[in-house]
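What follows is chain A.
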Amino acid sequence: MLEVKHLRFRYPGQEAAWEFHFSVLPGQCIAIRGASGSGKTTLLNLIAGFLQQESGTIQLSGRPLEQLEPWQRPITSVFQEHNLFEHLDVATNIGLGLHPGLKLTQDQRHLIDEGLLRSGLPGFGSPMPGDLSGGQRQRVALVRAILRRKPLLLLDEPMTGLDPEVKHNMRALLLEEKARGVTLVLASHDEEDRKILADHHWNL
Partner candidate 1 sequence: MLANRYSAPLSHPGWQLVPGLLLGLGLLILVAFGLGSMLVTAGSADVASVVNSRYLRGVIWFTVWQALLSVLLTLLVALPVARTLARYRQFPGRSLMLRLMELSLVLPTIVAVSGIIGVYGRQGWVTALLNNWLPGHSWSLYGLNGILLAHVFFNAPLAARIMLQALESVPSPRLRIASQLGLRGWWAWRSVEWPALRPLLPGLCALVFTLCFTSFAIIMTLGGGPAATTLEVAIYQALRFEFDFPQAAVLAVIQLVICGGLWWLVFRQRLEYSLMPNRHFVQGVQLKAWPGQLWFSTLLLAAFALFLVLPILAIASRGLPSLLTFTGHSSPYEQLLSATGRSLLIALPAGLGAVSGALLTLASVSKARGRLLTAIPTSTSYLPLIVPPLVLGTGLFLLLRPGLGNNAQGWTLVSLINGLMALPFVIQVLRGPLARLDTHSRRVADQLGVIGWYRWHRVYWPLMRRPLALALAYGIALSMGDFGVIALFGSPGQPTLPVLLYQQLGSYRMSDAAGTGLWLLLLMVVIFGLLSVIGRPPAHHRYKTVRQPFPEPEHA
Partner candidate 2 sequence: MYYRLSLLLLALVTPLTARAADAPVLNVYTHPSFAADWGPGPAVKQAFEAQCGCTLAYTVLDSGGDILQRLRLEGESTNADVVLGLDTATMETARQTGLIGKHDQALDALALPIGWTDKYFVPYDWGYFAFVYDTEQLAEPPTSLEALINAPEDLKIIIQDPRTSTPGLGLLLWMHSVYGDEAPAKWQALSTKILATTQSWSDGYFSLFMNGEAPMILSYSTSPAYHMAVDETDRYQAVEFEEGHYLQVEVAALVAPSDNKLLARDFLDFMLTPDFQRHIPLKNVMYPAIDLGDELPEVFDRLITPDHAFYMPPSEVAGMRRKLVDDWLNALTR
């Protein structure tokens, strides 16, 4: 279970701090609702460890995360864009998610090919991200996120602006993850995303 308790944060110069407080059960998805600038992305960055909270705790299955470095947290994020290293090819981008030094076993290489296949990008290992469309890039990012097999997925507008077919494909993959017991935290403007994926809502 993910428990975020009284997590407070403010940017330099911001007067009133944000406070986040909610919890999600494993295999469930919570959708964060709020207008632009209400702190959705900030919350996801705090959970991921990219920002440092003022106070409060983040626990996953009872284990505190808030003092850990980003790479120690069992978390994968998918952002609206810029998920990929632009100068590395697709296979490398995914491979780095499996082993940070790219020391991959044969099995892991197969997993990458398979993942690309399942997301409708067969044989897309060698192009550079710059050669792909936005939807293709997001799917690559999602393949990486799924292959990492972390118990918590943070989704920051992952499908905004993509065409319906791609959205459909990605949602299906995410539902599979839920079924596997992965916890999802979703920040999305898209009513349909929320309807299909979320079990709970939390308003900022």
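Quick notes on this structure:
The rule is simple: a contact is a pair of C-beta atoms (placed from the backbone, for glycine too) under 8 Å apart; a residue touches a chain by one contact, two chains touch by 3 or more; residues count from 1.
The candidates came about this way: all candidates are chains of the complex that A comes from, given by their letters.
Given the structure is predicted, the values throughout are model-derived calculations rather than measurements.
Here chain A is displayed by itself, and among the listed chains 1 or 2 from the same complex, it touches 1. Those residues of chain A that touch candidate 1 in the shared complex are 45, 48-50, 68-77, 79-89, 92, 96-97, 100-102, 126-128, 130-131, 133-137, 148, 160-163.
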